Each structure stands twice: as structure tokens, then as C-alpha cells.
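Here the complex is missing a single protein chain, while all its other protein chains stay put.
Labels run A, B and C following the written order; every chain starts at residue 1.
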Amino acid sequence: MRIGVLTGGGDCPGLNAVIRAVVKTAIHQYNDEVVGIKDGFSGLIHNHTFALDLDKVSGIMPRGGTILGSSNRDNPFAFSQTVDGKRVEKDVSSVVVDNYNLNKLDCLIVIGGDGTLDIAHKLSAKGLKIIGIPKTIDNDLSATDTTFGHDTAIGTVMDALDKIHTTAESHHRVMVVEVMGRDAGWISIAAGIAGGGHIILIPEIPFEIGKIAETIYQRKARGKHFTVVVVAEGATPKGGDRTIKRIVEESSEKVRLGGVGEMVARELESITGLEARTTVLGHIQRGGSPSAFDRILATRYGASAVFHAHEGDYDHMVALRTPEIVAIPLEKALHQMKRVPLEGSHVVTARRVGISFGD
Amino acid sequence: MRIGVLTGGGDCPGLNAVIRAVVKTAIHQYNDEVVGIKDGFSGLIHNHTFALDLDKVSGIMPRGGTILGSSNRDNPFAFSQTVDGKRVEKDVSSVVVDNYNLNKLDCLIVIGGDGTLDIAHKLSAKGLKIIGIPKTIDNDLSATDTTFGHDTAIGTVMDALDKIHTTAESHHRVMVVEVMGRDAGWISIAAGIAGGGHIILIPEIPFEIGKIAETIYQRKARGKHFTVVVVAEGATPKGGDRTIKRIVEESSEKVRLGGVGEMVARELESITGLEARTTVLGHIQRGGSPSAFDRILATRYGASAVFHAHEGDYDHMVALRTPEIVAIPLEKALHQMKRVPLEGSHVVTARRVGISFGD
Amino acid sequence: MRIGVLTGGGDCPGLNAVIRAVVKTAIHQYNDEVVGIKDGFSGLIHNHTFALDLDKVSGIMPRGGTILGSSNRDNPFAFSQTVDGKRVEKDVSSVVVDNYNLNKLDCLIVIGGDGTLDIAHKLSAKGLKIIGIPKTIDNDLSATDTTFGHDTAIGTVMDALDKIHTTAESHHRVMVVEVMGRDAGWISIAAGIAGGGHIILIPEIPFEIGKIAETIYQRKARGKHFTVVVVAEGATPKGGDRTIKRIVEESSEKVRLGGVGEMVARELESITGLEARTTVLGHIQRGGSPSAFDRILATRYGASAVFHAHEGDYDHMVALRTPEIVAIPLEKALHQMKRVPLEGSHVVTARRVGISFGD
Partner (left out) sequence: MRIGVLTGGGDCPGLNAVIRAVVKTAIHQYNDEVVGIKDGFSGLIHNHTFALDLDKVSGIMPRGGTILGSSNRDNPFAFSQTVDGKRVEKDVSSVVVDNYNLNKLDCLIVIGGDGTLDIAHKLSAKGLKIIGIPKTIDNDLSATDTTFGHDTAIGTVMDALDKIHTTAESHHRVMVVEVMGRDAGWISIAAGIAGGGHIILIPEIPFEIGKIAETIYQRKARGKHFTVVVVAEGATPKGGDRTIKRIVEESSEKVRLGGVGEMVARELESITGLEARTTVLGHIQRGGSPSAFDRILATRYGASAVFHAHEGDYDHMVALRTPEIVAIPLEKALHQMKRVPLEGSHVVTARRVGISFGD
């Protein structure tokens, strides 16, 4: 078999571990050939490919990023091009099909998020034999129990919280830490519990700034003159909590700059009179050497994808249904958001140990 | 309620996170009082106890060790004492019962391994109301899906393997790394996959030294002049493999010094003529700041133990039955070894990516 | 002798190592008593002190923060108080002198930055016997070769750059990382070299946005479709470079939100058309477990301070004049800024390996 492999979308620790497992399994188990495709679907549009052998994947597992490169602007069904000085979107999917054939591929393994896998599904309809591997650092995909990169991101945020915790304690500060999670609060709640956060704000639980201030006062009454607030970037105030909402809505630019974390910090300063500082963790959450959990899961995904390619399970993606890796139809897997359940173990545990959600 | 808490047995990352969760849950949720018992059951024999309040557990989650102290030599049913210059074992369990009552405990949370929980079960029979929390860094307890500390230990071993991997590659060496796992190979197989080990030796799969040498030759033939061998301390050669077995049996002292890792390295040197070096990771595997996964699991265990204390589920221990934490009778939980299944995902994945088990 | 010790100003890794060394040296070498003063000079204003013995400093060296607490708003010569509902500044330095005497102190070790040591110097004039220990994470004090905490901060920034580097490379991005350094670029240049930054902007070298864009183009021409830009928070554009300067000057609020890093990223996007992303590392740079270098330097400072207390070198501070620790008069040490020399080894080395300063 001749297997192509590409990575699409944002960065995520474990991509190289998946690529390595695909190559090792294909070569050691099946005597396959593997073709690396550069920069996501761009590589199939511009035919940038290369032979991916054991040497090229040697020693790459601990490294962040992807040796294949990635791209966010490469939808073959709406490819952005400049024609006569004007930006137009063109369907170049037939070029992708041509290059797939030109490279004599028997199958294409696509590692990417919802957007990338959606394209993969559409390309399946055009005859490409595709196996998907889900990638979302936010763990917000309901089709799989968890995804690689998520555990590493939680660790990175926890390390940052450990650092900020001692400063907050020594210097009597309210420290607000804004972390990834536009639609789901998985990273913030897990890292928040692990990092000793006192207040955790997630998209699933609208918060009231007054309740947060109340927690801070209660802590102060117990002699704790510091508070660590972990805020998912997608956390939003309750409908009734006009103050913040107004700022967030009215000033789209400010929000781009400052985000919900900065808004929360300012409101808390103005209500409590305490010094509040914000840290936005940003891109470091997508980098770093993957954790053991992520390396193993990524390796399982990669090895299973090759297995399912040989089983002929095309237009499917691999998914963890603990303890198994299964293949499920892309159609059923796409666009199914997984949110933090309000009665699940994370929320219940957090409440038990006295963490407030500002609700 | 007045809840006592103690930690027994060897070190394990996450002990402080459990203690913290017990105290936070007891005080925040139930308005309980918590009594800390020093150095495992010794503290109940010598009545070394102290009030364990929120202040005492503030900031302890990231730290290794246990703020309560631990002890390995404190079995109240066979307590070692010196009488007339002679070492004798005495049953002092009634002293434990007395001190339990003297401290006005309504319940005792015991965090420990199989030995410690076995004592806890026997004390239950003497009337103590006990909730157990399982602790085994080796993850070799079948009653629970996994235990805290294990993920951290895997991470520590993986970090060591990452370091050794680049040296092995640059310097063309066979590097043998001996890791924890007397009866089960969970740490070695997980860290071995995650750390890019080429050969993994676990107690569950007896190895042949010849097969290992063969893998090294095959790698050499592919231009790979180095090999990383991960060996669980409990790994043993196949019955037929006389050479090593003999050395292991005859020289009990040498084995204490060198272990199976050193034995494998020597045999490989003598067979292949290549330089082979051994590293025994030892006690660093039991230390360090717990990973996010371990902190969360430890927090769940601690919070659930207090919950089950209030439910009256005595003579039980908490256990993870993903995604739930449940309470199971100690009687059923004890002495049930969990080994790496030969057809499970770890072994299957390892074989798929070309890892050899020396079999 | 009875020695008081306090920590003032912002957080800095190594504070606990200094405190520990003061206590250990005082007790082991001189049989002194040590008194801990809470929250900087606040503790001498409100008389919050406690006996600081060997037990209290056991195991604190690896921890961030300060077990003594700190404060930024506690200048005894201009102490902020609310009188009749109005905020007034009062000289309470005589209270400090009284409490110094009340605690029967023979000497006071003050660990802090320029502001804190300036107060210490003024208190010396009022009769207090003071030994200062310099603390600046930015390393911008000319009186000493280097300060503790600085090496740890460089390590934290380098780790972040390592993470961002792989993302930038895989995803073809311009990544702008803003780091500490209002007046001096020590952290940015050291971490920038160590973290593989391609462009480093420091306060000492005014930059031109056009030159930065040029470097990005040159890299692109060599097939490098990514660039990592490290920006000290105090970096400023050249006088002639109106565009950014205007934005920075006109929009004080935006700068507070976005900083120079965000400004640079926007300008680069608008000039080059490439995606540019900013990360502001913020408070994590002040936290974390100190590096070996910082622990050793902090230990030397602490031990030497006690030695110089016994020598009677009051109104002095300890300083590193490699390889010696010496005591220098506070008067001479204060307010002497140390900037990155334009012909020094950092700048020369950076230029040699092709790093641009945007000049």
C-alpha cells in the first residue's frame, strides 16, 4: 500500500508522535510505503510531497510541532487565490484528486480538527480513500473520549498556575489567568483543579462578577489574602450581569486585546479595591514536548489508522472508546461538540473541595 | 464528624493532594474536623496526632512526599519491639483502638498500598470505621482502573529515556534502563512506548537474551547503531535461557547490586561486542511534583473518601471505575494483582510500531 | 545576636533560598536568633513578627514566592492611610524604629529591589543596623555582577520560546513574544539567544519596524517561512519610526492592554501580510522553582549577609563581584542602572549568529 499523510489546523503536542506511529506501523507491520504531504491540504494542491521513511521519523516523538508542516488557509473547496488583483475563492478539489492519483496513493491519513476532517469527508465523496485522526487540544469532540495534546496543554497551564500561585500568595494578589477554551472549559477546569485555582470560569457555567468578589471576601475573612482565578477564553457573564457583558459587547477591539480575563480583573479591582493582575497564557499552550499520555494516545491513533486503512474503513476516523480505539464514520463524528457536563466528575469534585464557578 | 487520616507505605506523588482534598472537602462541605496522624499506623500506636486545618494543607498539592509522614515498619498486629535486648513482634492493635477512641475519631481514612490496607481491614474487624484509599505507584491493583502517582512515575521515566535516547543515538550505544515494576510492567511498557524504547522487558513476558541481540542486529542492518532497552526490575528470562538465569540465581548479592538491567547489559555486551551501559532509575521514580492527572485523581479520591465516610461505607476503599469513583469492600479489593494483559492495547500498540519484548 | 529579616517588592525566584541561608547560617555558625518580619516593612509598621527557626525553613528552597510575604505599598516614610475618608501619606518611620527595638533586634536583613533598599538606607540614618540583599529579576543593578532570580526567569522565557518555536515553524507564523525588561534588555537578549529568537528588541537598541520586516523577508527568501521575535516590554522604536511611536504614545490604554509586543505584531502584519501572533509572558516569569545557579547565589547572599552583620558592615548591601561576595555601601549601590552594553558579549554573539536587533 502507498499511504499519504498530512496534518492540518492549529498546533497540538503529539502530531509528530502520530506521524511516527503511522510510518513505523506501515513499514514494520505491512511493508507499506508512506508519502509525507507538506503543509496540510496545500501540499496536495501544490503537489509538495516526499518519501517518509523510518529515518525521517527517528527521534521526532518528543518534539512539538509537525515535521509535515500545517496550514489553516488551504480549503480545496474554497481555495483563496488572487486573480486580477482580487481575492477570490475557487474550488480546486479536482487538483487534490489529481495529485492524490499522481502520487499513486492508495489511502490518505488526515490528522486534523473539525474543519480539516470536514474537508476530508468531502474529499471522500470525490473518491479519495481517507482515514481521519481527530486533533483538538481543547478536547471538545464528543466522538472520542479524549484527544492527544489535551493532557500536555493541561500540564502547561498547571505549571503556569503553580508559578503564579506562589506569587499570588506571597504578594497578596488576585491573579487572573486566561486559558484556551472557546466553547468548552475542559482545559480550565482540569488545570484549575490541578493547579489549585480558587475560582474557575468556564463557558458552560455563566458567571456573576459579584459572586467572584464574594468568594474573594470569604477567603480574606479566613486570612487568605490572595485568590487565583482561572478563566477559559470563552467564559461569559450571566445575562443579568450587565457591567462586563456591556464591555465585552461594545468594545470588540478591546476584547481582542484584553480578553475576558482582563475584563474580569478590572471589574474585580473596581469592586474589591484589591490589586488584580491578568496573565494570558496564549500560544505556549499549543507547544512543548507531549506528555507520556499524549505520546501513547497519539501512537495508538497512528498505529490504528494504518490498521483501519488495511481494513478498508474509509471515510472513517479513529476514536478512543476506552479502552478500545475504534473507527467511526466521519459523518457521525463531525460537528459534535463535547462540553463539560455540569454533573460530571470535574465539576462535582471541584465543588467538593470548595472551588467556586462564580455562579 | 471527626475524621482521622494517615498515610502508609512507600512514597508516591499525589499523597499531599489526597490529604488536601480530604481536609478541604471535610471542612468546606461538611463542617467536619480532621485529625492528622503522623507516620502511618505508628502515629496511632504512639498517639502522635495533630489538628489538620485548611492552613496546614495550603499550597501542598504540588509537593512530593506526605506532610503526615509515613512508615513501613508499623504493623500494629506484629509490632516490632526490643524486649530484654531481643527483637520480638507484638500485637498492639488494642493500643490503636484506644488511641482512635482517645482522639474521638468517628472515622479513619487510610491511604496506602496493599499491606497498609490489609491492616486497615483487620482494624475494621476490631471496630474502627475505616475508608481506604489505594496507593500503588506500579498501578498493579485490579480493583481500580488506575492509581495516583503512576502517571507521574511514567513521566519521570519518559524524561529519563528522552535524555538517554539522544546520548545513545549520538554515541552509538546500547543503553539499558531499569525501572520500577517487580510484579507488573505497567511503568516500563507505558514509559517505554512514550520514551521511544526499542526493546521493553516486562515481568509478564519472559525474554530471551538472544532475541534482544537479534533486534539490535536488525537495527544495525538498517543503519541504527544504537538501541534503548527498558527493563522492569521484575523482568525475567525464559526458562530455557540458562545463561542469565544462572547468574541471577547464583549470585544473590550481585543481583542486589546490579539488578536485571546490569545482567542484561553484560550479556548483550558479551554476545554483540557492542558497548552497553545500564542506568537504574531508582528512587527518583517515587518523587517529584504530581502530574495534573495524578493531582485530579488524588483530589477525587480524597473528596470521595469523605463523601463515603458520611455515607457510612466503612471497611471499603474508593476506586476508579471510569468515569465514576465507587466504594468497594476492602475484602474484595485486597491482594488482587493487575498485570499487563498480553492482548491489551499497550502490548498490541508496542508490537505494531515495531517494539520488541525479547520474546 | 538577634537578626530580623524581611522581603520587599515584587516576586523573584530564590527569596526562600536567601531566607533559608540566613537562618541556617545564623543558627549553625553563630548561634544567633532570627526573627521573621511579615510582608516587608508592613510587618515592622504593624509589628507582625515571629520566631524563624530551622524547622520553618526546612524544605523551602525549591519553592517560589517568599514564606515571609511581601508588600509593594509599605514605605514607612510615606505610608498610605485613610484619615477622615481621605487618602493621606504619613511618615511612620518612628514606628518602625520602635518595633525594631521592641523585637530586640541587633540587626535587620532587608531583601529587596532599589525601592526597598532605598527605604533601608533611610532607616539606617535613623539608627537601624541594616544589611541589604539586592533583588531584581531584571538584573539591571550595576553594583552587582548578577542577581538571583534572573537565571530562572531566563529559563522560563527560554522554555516558552522553545514551545513557540516549533509552532512557528510548523505553522509558518511570525510569533512575537513580549518579556520583562522595562529599562534593560537582559532577559530578552539572554533568553532570545538561548531560545533561538531571530529578532530581539531591547530598550538599549531602538528598532525600526521596516528593518524587522526586512529580516522576515530575507528569511523567507531562504525558505524559512517563520520568525520568532523576542521583545522586551521596554523596547521602543527609533525616533524616525513614526508609525509605532504614534500608536504607543497616543493610546496609553491600548498599550496597557496590548503592549509593545502587540503593536509590533500588528505593524508587521500590515506591512508583510503574514499572520503575526503575540504572546505576553507576564507573571509566570516571576514564579517557579529557582534554578541551581539562583539557589546557590541566593544561598551565598544569605550566608554572607549574616557574616557581614557580625562584621558590623551596616548600611551596606552584599553584592557579587565574581568570584567574591563583597559588602558595598548602600549609598553607592542605589539607583545605578545596569544596561546591556552595545559592545558586550551578548550583543556581539547575537549579531555573529545572525540575530537582528531591528536596527
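The rule is simple: a residue touches a chain if its C-beta (ideal position, glycine included) is under 8 Å from a C-beta of that chain, and two chains touch if they have at least 3 such contacts.
All values reported here derive from a predicted model rather than from experimental measurement.
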Report task. Taking the full complex into account, find the residue in B:39, B:140 or B:315 that is in contact with the omitted chain. Result -> B:39
Query - From B:11, B:204, B:233 or B:267, residue that would touch the chain that is not displayed - result: B:11
Report summary line: Absent-chain interface residues of chain B come out as 7, 10-11, 15, 39, 63-72, 156, 160, 162-167, 169-172, 175, 254, 257-258, 262, 277-280, 282-284, 286-288
Requested in this report: Touching the hidden chain in the full complex, which residues of chain C are there? Just list them.
Outcome: 20-21, 24-25, 27-29, 54-55, 58-59, 61-62, 151, 154-155, 158, 162, 165-166, 169, 190-191, 193-196, 222-224, 289, 291-293, 295-296, 299-300, 302-303, 306-307, 322-325, 344-346, 349, 352-354
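Here is the rule we use: only the chains that are shown with their structure count from here on.
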Query raised in the report: What whole-Å value do you get for the distance between chain A and chain B if each is reduced to the mean of its CA atoms?
Result: 32
Report summary line: Here the gap between chain B and chain C, centre to centre from mean Cα coordinates and rounded to Å, is 41
Query raised in the report: What parts of chain C, by residue number, touch at least two of the other chains?
Result: none
